[in-house]
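Submitted below is the structure of interest, expressed as structure tokens.
The complex appears here without one of its protein chains, the remainder shown in place.
Chains here go by letter, A and B, matching the order in which they are written, and residues are numbered from 1 within each.
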Amino acid sequence: MKKPWRGIPWTGETMTTRTSDPMAKPPQPLLDVRGLGITFSGPGSLVPVVRDVSLTVAAGESVGLVGESGCGKTVTGLALMGLLPFRTSRFDGQILLDGENLLELSERQWRKRRGRRIGMIFQEPMTALDPVFTIGAQIGETLRTHFRIGRSEARERAIEALAQVGIPDPATRHDAYPHELSGGMRQRAMIAMTISCEPALLIADEPTTALDVTVQAQIMDVLGELSARSGMAMLFISHDLGLVSQTCSRIVTMYAGEVVESRAADDVLCRPRHPYTSGLLRSLPSFTPRKGRLPSIPGRVPRPAEFPNGCRFEGRCPHAQQQCSARQQLQPLRDGGFARCWRSEELSLPGVLS
Amino acid sequence: MQNQFLRFLLWRMVQFLPVVAMATLTIFSLIQLVPGDPAATIAGEYATAENIEAIRHSLGLDRPLWEQYGIWLWNAAQGDLSNSLLSGLPVMDEVLRRLPSTLTIAVLALCIAVIVGVPLGVLAATRADTMLDRLVTGIASLGVAVPNFWLGMILVSIFALGFGWFPTTGARPISEDFWGALHHAALPAATLATGGIAEIARQLRSSLIEVLQSQYVRTLRAKGLPNYLILWKHGLRNAALTLLTVIGLVFNHMLGATVATEAVFAISGTGSMIVNAAINKDFPVVQGAVFVLVLIVIVMNLIIDLFYSLLDPRVKKG
Partner (left out) sequence: MNKQEHPIIQAENVTVRFPVGRRKTLTAVDNVSISVRRGETFGLIGESGSGKSTLGRAIVCLERPTKGTVLHSGQDLHTLPRAAMRRHRQQYQIIFQDPAAALDPRMTILRSVREPLDVEGKSSLAERNARALEMMGKVGLGPAFAGLYPHQLSGGQKQRACIARVLTLQPSLIVCDEAVAALDVSIQAEILNLLADLQQEFGLTYLFITHNIGVVEHISDTVAVMYLGQIIEIAPADRLAEHYLHPYTEALLSAEPVALPTAMRPDRRILLKGELPSPMDPPSGCRFRTRCRHATELCAAQAPGLRELAPGHLTACHHAETFREKTAAYEGVS
């Protein structure tokens, strides 16, 4: 292993604690997704893009959802928000928010929770805000949708939200149009808009992918501080394992529309239990000596129409055997996590430390 | 702020000057291409060659073309569109006398087109790819395709001759009899409007569909905003630029189409004035009337440009 902390002094004592005591009994989770399946119906065809996704997010907890692009992370996030087109999508399983199954709600009931109980921020800060309204107007509008407040109070609270996400001179920025802000500032404004209604859960879909690392660090700082201060839980969707491991206490890995591993972050990093997670980790350049050959995962994520019947990773897995062509279930592991591979306990897969 | 706005206005007007020059030059050149000699027309059938030459000289038609154009432009800039060759009356007076009936039809047609076209477009967009959408788009394509004069005659035969709800022909001055004028203008305006309704509905539909699929509409839904707000507040506001552009084009087109419509409904507006003058080779009248219409189009575009910057914060002023 090389250059883990890049010469920045590391003082072991002030280490941030992220993993909770594994023995403590988990309280009822805020979000409990059970066996979620999403099928899109096209003209004369049914495409099952997501199958058997189960994950939980406890109040105040940050959970990461990782996987290559095309694995179904965004679709899953949108499903949790009820933002997939109802006419052409079919759902299986349950999405329990505070014990209430969102999939049974009417569009009207769902709308009351959207933005209020669960908020979502997106990857594209450039296009995710309406270009012809000021950011203040857009935040105020959100507030007035969910609370019975007047314009002046909405303005005050919008400015307050802008201040909370670290936008300098929030009263002036309140009246700025999105195109007048930089990408980083726009993403902050987007976050301000989402947290203004104090949702219990924030779904962040690659919120920093389009931004520079320095801006990314600022945004992650804002998100971390918000969730620490207000106890807001976060489902953090990203393809960047580094980012996720920095932010989240648990990591859920998706592959080809399924959850393949779901465990405490440190466990995943040190000792992944699914060959896919291990492959993802090992292909990061930091874990290979300089100029060395980078391990990679051959092939690519199959398209939904081409999903194999057995283990969906079989075609790319270096550990595949005969039994792998049977359908794999998400199995509980000894450490309290889950993995969708029948060899998960037996294999010793390299993580970041090998 | 105020100052900046005025500067912007002035700058825009300056920018339009070349357009005016181009337009008038084009009319002028086109008229030169029309066969026939105005001097000969005025002199009458039995005039001698000297006679014609004298008339030509007095009208300045023997000067070089660019000089003729220059003189005409210079006078036009001062509000003098010279005189009709036939009647000898100032062209400006005649145009101003006839303009109100033409504008009445055109503006009324525009209003009808917007009032009917916008809801149709919104309806088609929200029900994209359903039967209703196909119906609206189908009718819209039909509306664009149908020739105006033919539609005019159909309307007349149904609503004027059949039901007798509207007068068949003629116009009332709007300054004297407001409702009468509208009553008379209704059928011609409806005729003119069909193409506009179709165009507005079509363009608004496609623009709205694009807006509704955008990332920020997804954000709006994620905020829990009700659908009617998404559609009528954010959707229309974002489609407004397209809408405005289409309205401008539709209006320009309508002004042009008044020529045929006025002929069908026997209205003595600028359209029929141009047609008559062209038949009689009364060039100053053609040129003057077209010039005024071009000015109106340009002013309309100016107004639309101003609206652009009001509607979309991204359109920089100046």
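What we mean here is this: contacts are C-beta pairs under 8 Å (C-beta built on N, C-alpha and C of every residue); 3 or more make two chains touch, one makes a residue touch a chain.
All figures in this text were calculated on a predicted structure; none of them were measured in a lab.
In the whole complex the chain that is left out makes contact with A. Among A:87, A:108, A:229 or A:293, only A:293 touches the chain left out of the display.
Remark: the omitted chain is touched by one listed residue; of A:54, A:127 or A:283 this is A:283. Between the chain not shown and the residues A:241, A:317 or A:339, the one that touches is A:241. Contact with the undisplayed chain is limited, among A:187, A:218 or A:344, to A:218. The hidden chain makes contact, of the residues A:82, A:115, A:136 or A:184, with A:184.
Residue A:265 is the one among A:265, A:317, A:330 or A:349 that touches the chain not shown. The missing chain lies against chain A, touching residues 3-12, 14-19, 68-69, 168, 182, 184-185, 212-218, 220-221, 239-243, 245-246, 265-266, 269-270, 279-281, 283-286, 288, 290-291, 293-297, 300, 352-353.
In this text, only the chains that are shown with their structure count from here on.
Per-chain Cα centroids separate chain A from chain B by 55 Å. Across the complex, chain B meets chain A through its residues 214-216, 218-226, 229, 234, 237-238, 240, 311-314.
For chain A in complex with chain B, the touching residues are 81, 83, 111-116, 119-120, 122, 124, 127-133, 141-142, 145-146, 177, 179-180, 190, 193-194.
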